[in-house]
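So that we are looking at the same thing, I have put the structure below in structure tokens.
What you see is the complex with one protein chain gone and the rest in place.
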Amino acid sequence: MPAELEKPDQCLLADETSLNESTLNYYRQIPLAVHKLLATCRKDSCFDHVNATPIPSLESVSEILHQARRILFPGYFSPTMLDSVNLEYRLGQATTELFEKLSRQVLLSIQHECMRYNQPCSRCMQLSHETGLRFIETLPGLREILGTDTRAAMDGDPAAKSHDEAIFSYPGLFAITVYRMAHVLHGLAVPLLPRIMTEYAHSMTGIDIHPGAKIGESFFIDHGTGVVIGETTEIGNRVRIYQGVTLGALSLPRDEIDRFRNLKRHPTIEDDVIIYSNASILGNPVIGARSIIGGNVWITEDVPPDTKVLLKVPELVYIGNNKP
Amino acid sequence: MPAELEKPDQCLLADETSLNESTLNYYRQIPLAVHKLLATCRKDSCFDHVNATPIPSLESVSEILHQARRILFPGYFSPTMLDSVNLEYRLGQATTELFEKLSRQVLLSIQHECMRYNQPCSRCMQLSHETGLRFIETLPGLREILGTDTRAAMDGDPAAKSHDEAIFSYPGLFAITVYRMAHVLHGLAVPLLPRIMTEYAHSMTGIDIHPGAKIGESFFIDHGTGVVIGETTEIGNRVRIYQGVTLGALSLPRDEIDRFRNLKRHPTIEDDVIIYSNASILGNPVIGARSIIGGNVWITEDVPPDTKVLLKVPELVYIGNNKP
Partner (left out) sequence: MPAELEKPDQCLLADETSLNESTLNYYRQIPLAVHKLLATCRKDSCFDHVNATPIPSLESVSEILHQARRILFPGYFSPTMLDSVNLEYRLGQATTELFEKLSRQVLLSIQHECMRYNQPCSRCMQLSHETGLRFIETLPGLREILGTDTRAAMDGDPAAKSHDEAIFSYPGLFAITVYRMAHVLHGLAVPLLPRIMTEYAHSMTGIDIHPGAKIGESFFIDHGTGVVIGETTEIGNRVRIYQGVTLGALSLPRDEIDRFRNLKRHPTIEDDVIIYSNASILGNPVIGARSIIGGNVWITEDVPPDTKVLLKVPELVYIGNNKP
């Protein structure tokens, strides 16, 4: 090869080497950074999960929720068509898979909790299968109550075109579906998993329902972003709420928080109540049956049944040439 | 093999069998649960989609939206670089793929609707191709109006560093992009799909715009979480709104909801209006051009043009040693 043709190659090589050399200098400093990172791990001020049991996986929880939804609304979210001939086979297969995946995550959750309290986990495997089966057995009941929620969406929203539209696309119905599943597992005393489930729905919908809340049938949440329903809330049948509604706790001084961890500190909403957007009901008042709570209202005390609570029309200040 | 070496294997086998036996007992109870689940399917109280046409797929809708966005903002969301030499080829290929994917989901949506009304679907295939093409033909117009929206983001937000930052990362611009596409399909009378699209954007951004709303050019939504824009809302040009703004319907008694399904029940916002965070405008008042609606205001009546509407400064209660 003639000498003059080698030059570009050499130049290129030289450039690359100097680049590599410079880059390598940065790489060489990584071990020191990692060493410092490991040093901080040993302090009490950080959190790690080293030398520990494996933990529930967010991906698996998401798979479980979508698998369960395919069973609860058969045919709506399946890539393949369902017909009455293959229905039992497919539903059986899907339910078995759900049992397996759910039992596995329940096992990891229980083992994690045992480890946290330094307790042996002798019955963990059996308990997780037991829980998985109990959950499967609630599916028929869940289907029925989700049927009432679906009809409530259609009945409560003038923009709803069909039940199918609600099932396909309403975030409120998705959040309620996930909450109802998480509530079952919460009732079966499964740690961690129920909250991971409702926070998944929170992330997808902006609707934050604690798994511990008790909610009756025909529940409808319209739009939903910003809704918060606290741990000890109780909601009756045929209740309708809108975006931004908070059913929350009253403020607590920092030193009293531990004392309130297991008390009822959220509202009770009786049957047929409607709560409009951005209303906040705080503490544990009772909102009586058939009452209507207007938008932006801030309530901390009981409301009798059959009552409308509205903000007094605020005095508005108009500035401009055309004051009314 | 000597007999004493077989023992451990047998023990292991025995252990595994006993474990399996316990586990199998749970598995054995699954068919009964599935049987009960199938039994409830036959009640009127549940929803299923069995013996039905295949349905639109949420994954496909998401793919369509991202594919269309790559076409509407060429080069911004593509893994490969675009240059003027390969642009026509790549855009042509991307547009053809969009046509195919969209036509397919339109077909599924129309077939689903035909089935719901027990109507034959003889022209479904042709209609879906027709719709796919009409949509493709609106892309140049969509590019232009989205250009005005992009400039509105830069002009309306002091934190915006560049148009590119808005295109890359502003949730308001993403929600408006999806809404404008869904609105085209809504105008072409496609069932189901437009709402699935805007609910996808709602899930990603917390911004809930009904595909039926009419929105002019240079529209800017800042932050956006909690925004609700109802089905029959009309918004003029150069309007700016902030997080938590509701353009919604007034409350309806349960027995009147059906009567209102096709009436105008949401506000009209004229040109150059600004609406600050968490304001609610309900029913169908007209907010006159160039008016400014302050934060947290709750309005149900007309506002003349060139008007500022502010809450009277609320009387605050200060508790503490340092009252002002």
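Things worth noting here:
The first chain written gets the first letter, and so on, giving A and B; residue counts start at 1 in each chain.
As a convention for this text, contacts are C-beta pairs under 8 Å (C-beta built on N, C-alpha and C of every residue); 3 or more make two chains touch, one makes a residue touch a chain.
Note that the structure is predicted; figures quoted are calculated from it, not measured.
Screening B:I71, B:C124 or B:V273 for touch with the missing chain picks out B:I71.
As for the chain not pictured, it touches subunit B at residues 71, 73-77, 79, 81-84, 87-88, 91-92, 95-96, 99, 103, 125-126, 129-130, 132-133, 136-137, 139-140, 143-144, 146-148, 150, 155-159, 161-165, 167-171, 204-206, 223, 225-226, 242-244, 274, 276-278, 292, 295-296, 311, 314-324. Seen across the whole complex, the unshown chain contacts subunit A at 19, 22-23, 26-27, 29-31, 33-34, 36-41, 43, 45-58, 112, 116, 191-192, 195-196, 199, 202-203, 206, 208, 210, 212, 225-226, 228, 230-231, 244, 246, 248-249, 251-252, 254, 257-258, 260-261, 265, 278, 280, 282, 288, 291, 296-299, 302-312.
In this section, only the chains that are shown with their structure count from here on.
Look at where the CA atoms of subunit A average out and do the same for subunit B: the two points lie 19 Å apart.
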